[in-house]
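As you look at this complex, bear in mind that one protein chain is not there, while each of the others sits in place.
By written order: A, B and C. Residues from 1 in each chain.
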């Protein structure tokens, strides 16, 4: 059976509050036996991967550059794409559902591309640009909603 | 001397008001001797290309699919990419400056990717998601601002 | 009516003999009213664009980097993709037919991707790796064959 990938997108900058949320989201994804895919760098990407590894989960980092060492230390599988910001759409396409946590323009591009291509987006403290973004109260609510969408 | 490309992004759906604006923007780009690049399909893409051709300009359509015939009839040069929505970032990268007119999630992805990669964005009745989007009062203002940015 | 693009692929290194062939191919494409698309850099790309401009034709350069100034001076329309060597497949997809002149591994990747996706390839002194490559005796033969394939 194909493993379902849950995408976690958010800012690459450190932010204690958002990183704590991302850590918990990653941990819950691992506990549910799902695979985490993100952009493989810092901030929300690093914190969510750390949370996922903390519970023994699997983490995939879709990197903008060509060097797998660019991945944060909590990424199991670095996918070096060399696509720059275009790798954002690979994350959107690879994930069955996206959880957006905070974030700036890169995250906004991921949300927009997801909505454009009818990929479900769950948001925690993120861009409030569409009623199609399913607002979650916190990590547990977000992951529960994601599982409901995936149908498992 | 390399020709400067001005990108025009916006909804693919017909909208008389926005299409009239897009037509005028295209016409002004042609009058200034610049090349228009857009997504090659309908709505703002079609209207801006029609305006540009009306004044003898050159139009480039970066298409999501593999068939050049998919381009609207006002596209001189169809670039069939087969990238789907990922072609949005090719438009952003190819253009020296973007003019966004109205638009939905596809346009929002283009604006976000432009802001993320420090490409200037001029907006007419479009997503109001950042002070970095330079608001234009209308077609003349938008094209004048674009020329100012390009430095010609 | 959508303009048909003819792709010209070959080495980026200067080579007097191949460059003379590429110049003539570009000139003939212009004389037939077709648009030339290539990778926008040196060697065969530069020589074919120079030949095309010499006869008043239109040239499109699909660039690997992000800087349109990277294009050789005979490119009318630079499309900066930031895709690196992945831009090779954009050339293959955008062209209705490919003419391969000499070339090294980059050219080989273009030939292989063309054959894989059933895009016709005409070869002059190029990789002899498939009977599906239509061998041309020289520029006139190559462009004539290309026009026959396009059906005009």
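Keep this in mind: contacts are C-beta pairs under 8 Å (C-beta built on N, C-alpha and C of every residue); 3 or more make two chains touch, one makes a residue touch a chain.
Everything quoted here is computed from the prediction, not taken from an experiment.
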item	value
Of A:71, A:99, A:114 or A:136, the residue in touch with the unshown chain	A:71
Omitted-chain contact residue, chosen from A:80, A:114 or A:142	A:80
Where the missing chain touches chain A, by residue	2-5, 35, 37, 58, 60, 62, 66, 68-69, 71, 75-82, 90, 93-94, 96
Where the missing chain touches chain C, by residue	84-86, 88-89, 104-106, 108-109, 112-113, 115-117, 127, 129-130
Contact set of chain B toward the excluded chain (per top definition)	82-84, 86
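To be clear about the criterion, only the chains that are shown with their structure count from here on.
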item	value
Chain centre separation (chain A, chain C; CA means) in Å	40
Centre distance in Å when chain A and chain B are each reduced to the mean of their C-alpha atoms	30
Residues of chain A whose C-beta touches two or more other chains	84, 86
